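The block underneath contains the structure these notes are about, expressed in structure tokens.
Heads up, one of the protein chains got dropped from this complex, but the rest are sitting where they should.
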Amino acid sequence: MSRLRRLVLDVMKPLEPDMTVLALKLAELEGVEGVNVVLIEVDRDVENVKVTVEGPDLNFEEVKGVIEGIGGAIHSIDEVVAGERIVEEVKTPQDD
Amino acid sequence: MSRLRRLVLDVMKPLEPDMTVLALKLAELEGVEGVNVVLIEVDRDVENVKVTVEGPDLNFEEVKGVIEGIGGAIHSIDEVVAGERIVEEVKTPQDD
Amino acid sequence: MSRLRRLVLDVMKPLEPDMTVLALKLAELEGVEGVNVVLIEVDRDVENVKVTVEGPDLNFEEVKGVIEGIGGAIHSIDEVVAGERIVEEVKTPQDD
Amino acid sequence: MSRLRRLVLDVMKPLEPDMTVLALKLAELEGVEGVNVVLIEVDRDVENVKVTVEGPDLNFEEVKGVIEGIGGAIHSIDEVVAGERIVEEVKTPQDD
Amino acid sequence: MSRLRRLVLDVMKPLEPDMTVLALKLAELEGVEGVNVVLIEVDRDVENVKVTVEGPDLNFEEVKGVIEGIGGAIHSIDEVVAGERIVEEVKTPQDD
Amino acid sequence: MSRLRRLVLDVMKPLEPDMTVLALKLAELEGVEGVNVVLIEVDRDVENVKVTVEGPDLNFEEVKGVIEGIGGAIHSIDEVVAGERIVEEVKTPQDD
Partner (left out) sequence: MSRLRRLVLDVMKPLEPDMTVLALKLAELEGVEGVNVVLIEVDRDVENVKVTVEGPDLNFEEVKGVIEGIGGAIHSIDEVVAGERIVEEVKTPQDD
């Protein structure tokens, strides 16, 4: 079985609990080494954040469970990396 | 015989199964070390993604088979690397 | 328990005490290795600064306490990193 | 005798055989370590690709022979590197 | 006690003594390892320069004393780094 | 005696011999380690190329001799590096 190494997620969440709580909860999951959460936009009751999770063996359902557990929702999966090592997106002339 | 080391593919796929399933299936192929899938655009029933596959000995037909197996199609091959080591595209004044 | 590794904060503070005092006070907190404070904008009585704090085990409440202790306030949390190692935000085509 | 280390070529080729075949054939040449082929533009019957070939001792006539052997043609030589090691193009204020 | 590691200062100074004298005098201070001075703008009698000072234990009052000693003035403190190691400013989507 | 380490030259040359011949001839000179030639612009009978030559002890007259020997001419010297090691051009606020 191959393994998930990185997930980049576009997430909508309530203002509370704040981003530190979300990051700490995701970092507690088995198979997760580190979590980065950046603020994209704040609205009246919700905020839009980008979540990057990396580790040797991520479980997408568990990640989703933590996000939904704090009242958030995944708007889109923006990047997935799987395999024995992390492969970065390669830019080509077709991206211009 | 020389070997394929990297493929960058412009792919159209149905919304289900999601990008994590595609990345995991490609990463299970023999000769593949890592897979990166990024979202380009979402339409009503399909999504356009860019797939980067790297490994010591990629089999293009097998990669194509996995993509078609989940109901997807390769729109274009955007980059191919072959040989004993990965050579990056070199920018020249002719690219400006 | 997972740990906070980096906080990036948008802070409003009075002109006195100056940025060197704020940086030194934050750097004295337990679990903090280094602090970066940059000036964003100066108004008549206050200045807007961006604070980046890194360390093996940050305590958000203590960081907040130091900022409020010099008469400042956190406008927004712009980035949080948690886990065993620092993960950087990954740019994807969805950011363009 | 000095040696060719890198060639960057602007190539027009028929749609078939595809870019993977061109890259694999070039990578089989003696003195070639790696080959990168990126898609620039697709027309009705042909496609324009950029080919980067690197190795300790490239033979330009053989590279040209492979490209013509699949029905392609070199439009222009965009970069040549020769000598004991690869020297990159240096940007100067005259390039702006 | 935590320590100052880097100061970036916006400085107005008379044309004489020149930038080499200012840089050498700052580099002589205890706790300073290196000094970078770049020219921003020249007016009739004064010039605006940006001063970057780095070292294991900077003393802001001494740095200020040297600048005022040559007839200059600090317009603003643009960056301060404190702690056991240098932390760089982190860019987030809120900076765009 | 100090030594030339890098020359960047703006060169006009006839279409024949091609850029591979020019690069190989320059790389054969004593004191040259590597040569990079990029295409800038093609006219009816001539092409404008940028030549970067690096090595521990370049002889400018010999480099000029090779270029004139294939019917080319140096339009301008765009960069010269001399000394015990290569120093890169440093960008300052005065370049903006």
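Order of writing sets the chain letters: A, B, C, D, E and F. Residues in each chain are counted from 1.
One rule holds for everything that comes next: contacts are C-beta pairs under 8 Å (C-beta built on N, C-alpha and C of every residue); 3 or more make two chains touch, one makes a residue touch a chain.
The structure displayed is predicted, hence computed values, not measured ones.
K.L.:
Would you mind spotting which of F:Leu4, F:Leu24, F:Leu39 or F:Ile67 touches the chain that isn't drawn?
P.N.:
The missing chain is touched by F:Leu4.
K.L.:
By the contact definition given up top, give the residues of chain E that touch the hidden chain.
P.N.:
The list for chain E reads 6, 8, 10, 18-20, 22-28, 32-39, 42, 50, 52-54, 76, 78-79, 89, 95.
K.L.:
Please identify, in ascending order, the residues of chain F that touch the omitted chain?
P.N.:
Residues 1-5, 7, 60, 76-90, 92-95 of chain F touch the chain that is not shown.
K.L.:
Using the touch rule from the top, list residues of chain C that touch the missing partner.
P.N.:
Looking at chain C, the ones touching the missing chain are residues 38-40, 50.
Simple rule for what comes next: only the chains that are shown with their structure count from here on.
K.L.:
What angle, rounded to the nearest 5°, describes the rotation that places the Cα atoms of chain C on chain D?
P.N.:
Fitting chain C to chain D on C-alpha positions yields an angle of 155 degrees.
K.L.:
Could you work out how far the Cα centre of chain A sits from that of chain E, in whole Å?
P.N.:
Centre separation, chain A to chain E: 39 Å.
K.L.:
Determine the centre-to-centre distance between chain B and chain D, using the mean Cα coordinates as centres, and give it in whole Å.
P.N.:
22
K.L.:
Spell out, as numbers or ranges, the residues of chain B touching 2 or more other chains.
P.N.:
38-39, 50, 76, 78-79, 89, 92-95
K.L.:
What's the complete list of touching chain pairs for this entry?
P.N.:
Result for touching pairs of chains: A-B, A-C, A-D, A-E, B-C, B-D, B-F, C-E, D-F, E-F.
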